[in-house]
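Next up is a structure, given as C-alpha coordinates.
The complex appears here minus one protein chain, its other protein chains still in place.
On to chain A.
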Amino acid sequence: MQMDMFLDQFLNQAVLVKYTPLILKGAGVTVLLSVLIVLTGLTLGAGLACLRAYRIKAFSFAIVIFADVLRALPPLVLILLAFFGLPNIGVVLSSFTVLFLVLSLVLAAFAEEIVWAGITATPKGQWEAARSTGLTFTQALCYVVLPQAVRMVIPPLTNRAIAITKMTALGMVIGVPDILGQATTAQSFSANASPLTLAAIAYVVIFLPLVIASRWLEQRFTQKGS
(Lines give C-alpha, C1' and ligand atoms only; values in the text may rest on other atoms or scores of the structure.)
Protein backbone atom coordinates (compact mmCIF):
# COMPACT_ATOMS: atom_id res chain seq x y z
CA MET A 1 0.00 0.00 0.00
CA GLN A 2 2.64 2.45 1.04
CA MET A 3 4.86 1.19 -1.75
CA ASP A 4 2.15 2.04 -4.24
CA MET A 5 1.88 5.55 -2.90
CA PHE A 6 5.60 5.93 -3.13
CA LEU A 7 5.76 4.67 -6.70
CA ASP A 8 2.85 6.83 -7.74
CA GLN A 9 4.41 9.91 -6.21
CA PHE A 10 8.02 9.45 -7.30
CA LEU A 11 7.91 7.12 -10.28
CA ASN A 12 4.56 7.74 -11.90
CA GLN A 13 5.02 6.32 -15.34
CA ALA A 14 2.65 8.66 -17.15
CA VAL A 15 4.26 11.71 -15.58
CA LEU A 16 7.75 10.40 -16.26
CA VAL A 17 7.00 9.86 -19.92
CA LYS A 18 5.26 13.16 -20.30
CA TYR A 19 7.99 15.28 -18.79
CA THR A 20 11.14 13.50 -19.94
CA PRO A 21 11.50 15.72 -23.03
CA LEU A 22 11.22 18.83 -20.86
CA ILE A 23 13.84 17.57 -18.42
CA LEU A 24 16.10 16.72 -21.34
CA LYS A 25 15.72 20.28 -22.57
CA GLY A 26 16.58 21.43 -19.07
CA ALA A 27 19.59 19.14 -19.07
CA GLY A 28 20.80 20.87 -22.23
CA VAL A 29 20.58 24.21 -20.44
CA THR A 30 22.37 22.84 -17.37
CA VAL A 31 25.17 21.37 -19.47
CA LEU A 32 25.55 24.56 -21.51
CA LEU A 33 25.61 26.69 -18.37
CA SER A 34 28.06 24.36 -16.67
CA VAL A 35 30.46 24.38 -19.58
CA LEU A 36 30.32 28.16 -19.87
CA ILE A 37 30.76 28.64 -16.13
CA VAL A 38 33.69 26.25 -15.88
CA LEU A 39 35.49 27.75 -18.87
CA THR A 40 34.90 31.34 -17.82
CA GLY A 41 35.44 30.79 -14.10
CA LEU A 42 38.66 28.82 -14.39
CA THR A 43 40.13 31.12 -17.03
CA LEU A 44 39.26 34.23 -15.08
CA GLY A 45 40.45 32.70 -11.82
CA ALA A 46 43.78 31.59 -13.27
CA GLY A 47 44.14 34.99 -14.93
CA LEU A 48 43.60 36.78 -11.64
CA ALA A 49 46.07 34.50 -9.87
CA CYS A 50 48.63 35.34 -12.56
CA LEU A 51 47.94 39.03 -12.21
CA ARG A 52 48.45 38.68 -8.48
CA ALA A 53 51.85 37.09 -9.13
CA TYR A 54 53.13 40.48 -10.34
CA ARG A 55 52.62 41.71 -6.77
CA ILE A 56 51.38 45.12 -7.81
CA LYS A 57 49.85 46.31 -4.55
CA ALA A 58 46.65 47.86 -5.89
CA PHE A 59 45.85 44.85 -8.10
CA SER A 60 46.63 42.30 -5.43
CA PHE A 61 44.47 44.17 -2.95
CA ALA A 62 41.54 44.33 -5.36
CA ILE A 63 41.89 40.65 -6.22
CA VAL A 64 41.98 39.59 -2.58
CA ILE A 65 38.87 41.64 -1.80
CA PHE A 66 37.08 40.19 -4.82
CA ALA A 67 38.01 36.63 -3.93
CA ASP A 68 37.19 36.96 -0.26
CA VAL A 69 33.83 38.65 -0.74
CA LEU A 70 32.67 36.22 -3.39
CA ARG A 71 33.77 33.27 -1.36
CA ALA A 72 32.06 34.61 1.75
CA LEU A 73 28.68 35.39 0.22
CA PRO A 74 26.17 32.61 -0.38
CA PRO A 75 25.82 32.45 -4.17
CA LEU A 76 22.03 32.60 -3.82
CA VAL A 77 22.32 36.07 -2.30
CA LEU A 78 24.38 37.23 -5.27
CA ILE A 79 21.94 35.68 -7.71
CA LEU A 80 18.97 37.42 -6.12
CA LEU A 81 20.84 40.70 -5.80
CA ALA A 82 21.85 40.64 -9.44
CA PHE A 83 18.51 39.50 -10.76
CA PHE A 84 16.25 41.74 -8.72
CA GLY A 85 18.65 44.56 -7.93
CA LEU A 86 20.35 45.33 -11.23
CA PRO A 87 17.14 46.20 -13.14
CA ASN A 88 16.61 49.02 -10.66
CA ILE A 89 19.77 50.66 -11.92
CA GLY A 90 18.82 50.03 -15.51
CA VAL A 91 20.72 46.81 -16.09
CA VAL A 92 18.31 44.12 -17.18
CA LEU A 93 19.84 40.70 -17.64
CA SER A 94 18.14 37.45 -18.47
CA SER A 95 17.98 34.88 -15.68
CA PHE A 96 20.37 32.70 -17.70
CA THR A 97 22.89 35.53 -17.95
CA VAL A 98 22.63 36.35 -14.25
CA LEU A 99 23.20 32.74 -13.25
CA PHE A 100 26.10 32.42 -15.68
CA LEU A 101 27.77 35.64 -14.50
CA VAL A 102 27.33 35.05 -10.78
CA LEU A 103 28.52 31.45 -10.79
CA SER A 104 31.41 32.24 -13.13
CA LEU A 105 32.56 34.97 -10.78
CA VAL A 106 32.16 32.74 -7.73
CA LEU A 107 34.14 29.98 -9.41
CA ALA A 108 36.73 32.55 -10.48
CA ALA A 109 37.10 33.67 -6.87
CA PHE A 110 37.74 30.11 -5.66
CA ALA A 111 39.92 29.25 -8.63
CA GLU A 112 42.01 32.37 -8.06
CA GLU A 113 42.73 31.34 -4.48
CA ILE A 114 43.47 27.75 -5.45
CA VAL A 115 45.75 28.60 -8.38
CA TRP A 116 47.45 31.29 -6.32
CA ALA A 117 48.20 28.67 -3.66
CA GLY A 118 49.76 26.57 -6.41
CA ILE A 119 51.83 29.48 -7.66
CA THR A 120 53.18 30.26 -4.20
CA ALA A 121 53.87 26.57 -3.57
CA THR A 122 56.02 26.31 -6.70
CA PRO A 123 59.64 26.28 -5.51
CA LYS A 124 61.52 29.55 -5.83
CA GLY A 125 64.25 27.67 -7.67
CA GLN A 126 61.90 27.22 -10.63
CA TRP A 127 61.58 30.98 -11.03
CA GLU A 128 65.30 31.39 -10.61
CA ALA A 129 66.20 28.74 -13.14
CA ALA A 130 63.80 30.27 -15.65
CA ARG A 131 64.93 33.84 -15.11
CA SER A 132 68.60 32.81 -15.20
CA THR A 133 68.12 31.63 -18.78
CA GLY A 134 66.80 35.03 -19.79
CA LEU A 135 63.06 34.33 -19.66
CA THR A 136 61.05 37.38 -18.67
CA PHE A 137 58.87 37.32 -15.57
CA THR A 138 55.81 36.75 -17.72
CA GLN A 139 57.46 33.94 -19.67
CA ALA A 140 58.67 32.27 -16.47
CA LEU A 141 55.14 32.50 -15.13
CA CYS A 142 53.44 31.15 -18.26
CA TYR A 143 55.85 28.42 -19.30
CA VAL A 144 57.39 27.29 -16.02
CA VAL A 145 55.41 28.22 -12.94
CA LEU A 146 51.77 28.19 -14.03
CA PRO A 147 51.84 24.73 -15.64
CA GLN A 148 53.31 23.30 -12.44
CA ALA A 149 50.96 25.28 -10.21
CA VAL A 150 47.88 24.14 -12.13
CA ARG A 151 49.00 20.51 -12.09
CA MET A 152 49.47 20.73 -8.36
CA VAL A 153 45.96 22.07 -7.74
CA ILE A 154 43.96 20.07 -10.25
CA PRO A 155 42.21 17.99 -7.56
CA PRO A 156 40.83 20.94 -5.52
CA LEU A 157 40.12 22.83 -8.71
CA THR A 158 38.03 20.01 -10.15
CA ASN A 159 36.16 19.53 -6.91
CA ARG A 160 35.36 23.21 -6.71
CA ALA A 161 34.33 23.37 -10.35
CA ILE A 162 31.89 20.50 -9.79
CA ALA A 163 30.53 22.07 -6.62
CA ILE A 164 29.90 25.38 -8.35
CA THR A 165 28.35 23.92 -11.49
CA LYS A 166 25.94 21.96 -9.35
CA MET A 167 24.77 25.32 -8.07
CA THR A 168 23.19 25.97 -11.45
CA ALA A 169 20.22 24.38 -9.69
CA LEU A 170 19.88 27.67 -7.84
CA GLY A 171 18.73 29.16 -11.14
CA MET A 172 15.32 27.74 -10.30
CA VAL A 173 14.60 30.69 -8.01
CA ILE A 174 14.94 33.17 -10.86
CA GLY A 175 13.31 30.97 -13.46
CA VAL A 176 16.23 29.57 -15.40
CA PRO A 177 14.87 26.68 -17.48
CA ASP A 178 17.59 24.28 -16.39
CA ILE A 179 16.99 20.77 -15.10
CA LEU A 180 15.62 21.80 -11.74
CA GLY A 181 13.74 24.76 -13.17
CA GLN A 182 11.91 22.51 -15.62
CA ALA A 183 11.39 19.86 -12.99
CA THR A 184 9.80 22.18 -10.44
CA THR A 185 7.53 23.66 -13.07
CA ALA A 186 6.50 20.19 -14.14
CA GLN A 187 6.06 19.14 -10.55
CA SER A 188 3.62 21.96 -9.83
CA PHE A 189 1.67 21.29 -13.03
CA SER A 190 1.41 17.59 -12.41
CA ALA A 191 1.14 17.77 -8.63
CA ASN A 192 3.56 14.87 -8.62
CA ALA A 193 7.18 14.51 -7.56
CA SER A 194 8.18 12.27 -10.45
CA PRO A 195 9.64 15.16 -12.47
CA LEU A 196 11.97 15.76 -9.52
CA THR A 197 13.01 12.14 -9.71
CA LEU A 198 13.82 12.70 -13.36
CA ALA A 199 15.81 15.76 -12.35
CA ALA A 200 17.77 13.76 -9.81
CA ILE A 201 18.51 11.13 -12.44
CA ALA A 202 19.60 13.79 -14.89
CA TYR A 203 21.96 15.34 -12.34
CA VAL A 204 23.46 11.98 -11.53
CA VAL A 205 23.92 11.17 -15.20
CA ILE A 206 25.66 14.50 -15.79
CA PHE A 207 27.70 14.82 -12.63
CA LEU A 208 28.57 11.29 -11.61
CA PRO A 209 31.03 10.86 -14.51
CA LEU A 210 32.60 14.16 -13.52
CA VAL A 211 32.94 13.07 -9.91
CA ILE A 212 34.51 9.81 -11.04
CA ALA A 213 36.82 11.67 -13.40
CA SER A 214 37.88 13.97 -10.59
CA ARG A 215 38.72 11.01 -8.40
CA TRP A 216 40.86 9.66 -11.21
CA LEU A 217 42.56 13.04 -11.71
CA GLU A 218 43.16 13.29 -7.99
CA GLN A 219 44.92 9.96 -7.89
CA ARG A 220 46.93 10.72 -10.97
CA PHE A 221 48.09 14.14 -9.92
CA THR A 222 48.73 13.50 -6.25
CA GLN A 223 51.01 10.59 -7.09
CA LYS A 224 53.07 12.56 -9.56
CA GLY A 225 52.80 15.81 -7.65
CA SER A 226 56.18 15.89 -5.95
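To be clear about the criterion, a contact is a pair of C-beta atoms (placed from the backbone, for glycine too) under 8 Å apart; a residue touches a chain by one contact, two chains touch by 3 or more; residues count from 1.
The criterion applied here is as follows: contacts and distances are computed from a predicted model.
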item	value
Choices "Iron-regulated ABC transporter ATPase subunit SufC", "Polar amino acid transport system ATP-binding protein", "2-oxoglutarate ferredoxin oxidoreductase subunit beta" or "Formate dehydrogenase" - which one is the UniProt name of the chain not shown	"Polar amino acid transport system ATP-binding protein"
Residue, one of A:L135, A:I162 or A:I206, that touches the chain absent here	A:L135
Identified contact with the non-displayed chain, of A:F84, A:Y143, A:F189 or A:W216	A:Y143
Interface with the unshown chain - residue positions in chain A	123, 125-126, 128-136, 139, 143-144, 147-148, 151, 224
